[in-house]
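Note that one protein chain is taken out, while the other chains of the complex remain in position.
Going in written order, the chains are labelled A and B, and every chain counts its residues from 1.
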Amino acid sequence: MKKLGKFYMLLVLLFLYVPIFVLIVFSFNETKSRSVFSGFTLDWYKRLFHNRIIISSLMNTIIIAVAASIISTVLGTFAAIGINSMRKVPKSVVMNITNMPIINPEIVTGVSLMLLFVFFAARMNLEFGFVTLLIAHITFDVPYVILNVMPKFNQMDPHIYEAAQDLGCSPFRAFRKVVLPEIMPGVVSGFLMSFTYSLDDFVVSYFTTGSTSQTLPITIYSMTRRKVSPEINALSTLIFIAVVIVLIVKNAIEKKAAKKSGMYKGDMA
Amino acid sequence: MKLKYFSAPYLVWMVVFILVPLLMIAYFAFTNDEGGLTIKYISDVGQYANIFVRSIWLALIATVICLVVAYPVAFILSRMDKHRQGTMLMIVMLPMWMNFLLRTYAWMTLLGNNGIINHLFGLIGLGPFKLINTSGAVVLGMVYNYLPFMILPLYSVMEKIDGSLFEAASDLGCSSGKTLWRVVVPLSMPGITSGVTMVFVPAISTFIISRMLGGGSNLLIGDLIEMQFLGNAYNPHLGAAISLVLMVIILVIMTVMNQFDPDDQVLM
Partner (left out) sequence: MKKLTALLGTALVGMSLLSGCASEVPEEADEEEEVSAAQTLTVSDPDYYTRFKGQNLSINVYNWGEYISTGADEGTLDVNGEFEKLTGIKVNYTNYATNEELYAKLKGGGAAYDVIIPSDYMISKMIKENLIQPLDFDNIPNFSYIMDNFRNMAYDPENAYTVPYTWGTVGIIYDTTMIDLDEEDIDWDLLWNEDYADQILMFDNPRDAFAIAELMEGFSLNTEDPKELEQAAFRLRQQKRIVQGYVMDEVFDKMGAGDALIAPYYAGDALTILEDNEDLNFVVPKSGTNLFIDAMCIPSSSRQKEAAEMYINFMCEPDIAYANIDYICYSTPHQAAYDMLDEEVRESPVSYPDSDFIADKTTVFVNLSDEANLKMQSLWTEMKSAEDENTNKWIAPVFLVACVFIMVFVLIRRHIKNKKDIF
């Protein structure tokens, strides 16, 4: 039974990894062939680094992901504080609307925002591009922040904030000294989650992007629709390596933290 | 200052960028170019009933396959010893962190008539088989991309199941099959429902997977919507109408699924 389980896991892992490893192997292929490996080269990596479009869309992606996740973390954290102190009915109404971008198919979110932006574009001199992308990313990021922060309030005594104020703290100080430390883990995981979602998003960006500010996933998409150059394999390899490094570091930090607090938690988002 | 005012900026944002856009979809679906009310576009959606059926069908197959494949994975993971669990989970989840376009592209190169799989078949004198541009390839793409979405919720539920329950079940005379059926499955129900929605919703609305692996002849709802807004058949009113119908379908399915979630929690 144990052996069978191991064998099964191996099969699933093969299924998950073989396509990626094939991409990686062929990023070193001398010719453009995708089925015959004819010789080793690093040319595709060299060309990748000279590809202006890829480099600039990578920059755009990072800028948008950073900006969107920071703004949505701030917006979402304050929202969670506010929503938490609402009465039952308005609270459930707000939470239901907040859940919509998560539950709705991405394509519907993308299309709905596109319609909105087109409406604004016609009337307010708005151009599709960085601004629309940023707004769209914040819109689908905030719900994740709220959903990560909200549960932390359930673990918090609602009266300590008032107590702090009674003891002479200004509301802001009370918030900073009392509330913020309590909800910090939720804020951090909300930030990380929205950052990764922004980094990876294709569908919503596809509908809200304009003539400038292409993000990396959009560039990848247009690469797959043209004469495909093995540069795309090289790009996959680099992204894969980056992901592996990030996850290993993350795991190491978590293990350290777990050791410190005396218990091990193998959880990951 | 009252705490609830903290949410004011977000509430404005929510209304303008979540609520209003959704209302705009409804508005576009029920009006024509001149702004007059019409149900023409909604009724036109009926023409594409076969695309809806195909999308639901393929998404359903993909969801079932994901469930069948992911269930044992999640179970094995949850029964590993705690130290290896974290690492193993990371290994299983790692492909999900790659951009999904790249993952789908990988299958494109594997499945081609001259791709590696057919190349290997050729070496033993078989093939070439038609692999890419079939509905099978689309389902494969869905399973590959969304499998982690099924494993994760299943795992997080199963992890909480107390191992002594199994001993108790076998002490009380349950066979291992019966234990699975009577103990594990009912307890993992919340994981199943949220896993199913997390796979089904993106699968039914995808347009990338069908475009890259279906060769443009296996249209799904997502392709149809994309075509109306950015593709070969510009007609935002019809596109909005299709989106509206898609939203309703998903809402109905979610409500049905929610009925079986004992905790009645938000599906995430």
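The rule we apply is simple: a residue touches a chain if its C-beta (ideal position, glycine included) is under 8 Å from a C-beta of that chain, and two chains touch if they have at least 3 such contacts.
Keep in mind it's a predicted model, so treat the numbers as computed, not measured.
Within the whole complex, touches from the chain that is not shown fall on A, B.
When the missing chain is restored to the complex, the residue among B:Pro21, B:Gly86 or B:Gly112 that touches it is B:Gly112. In the full complex, the hidden chain is touched by subunit A at residues 32-35, 47, 51-53, 114, 117-118, 121-122, 127-129, 132, 209-212, 214, 222, 225-229. Listed for subunit B, the residues touching the missing chain in the whole complex are 47-48, 50-51, 53-54, 56-57, 60, 112-115, 130, 132-133, 182, 185-186, 189, 215-219, 224, 227, 229-236, 256, 259-260, 262.
Assume only the chains that are shown with their structure count from here on.
Per-chain CA centroids place subunit A at a distance of 18 Å from subunit B.
Per the touch definition, subunit A reaches subunit B in the complex via residues 5, 8-9, 12-13, 15-20, 22-23, 26, 34-36, 75-76, 78-86, 94-95, 97-109, 111-116, 119, 135, 138-139, 142, 146-147, 161, 171, 196, 200, 202-203, 206-207, 216-217, 220-221, 224, 232, 235-236, 239-240, 243-244, 246-247, 251, 254-255, 264-268. The touching residues of subunit B, when paired with subunit A in their complex, are 1-11, 13-14, 17-22, 24-25, 28, 69, 72-73, 76, 82-83, 85-95, 97-103, 105-110, 112, 114-116, 118-119, 144, 147, 201-202, 204-205, 207-208, 212, 222, 225-226, 229-230, 236, 239-240, 243, 246-247, 250, 254, 266-268.
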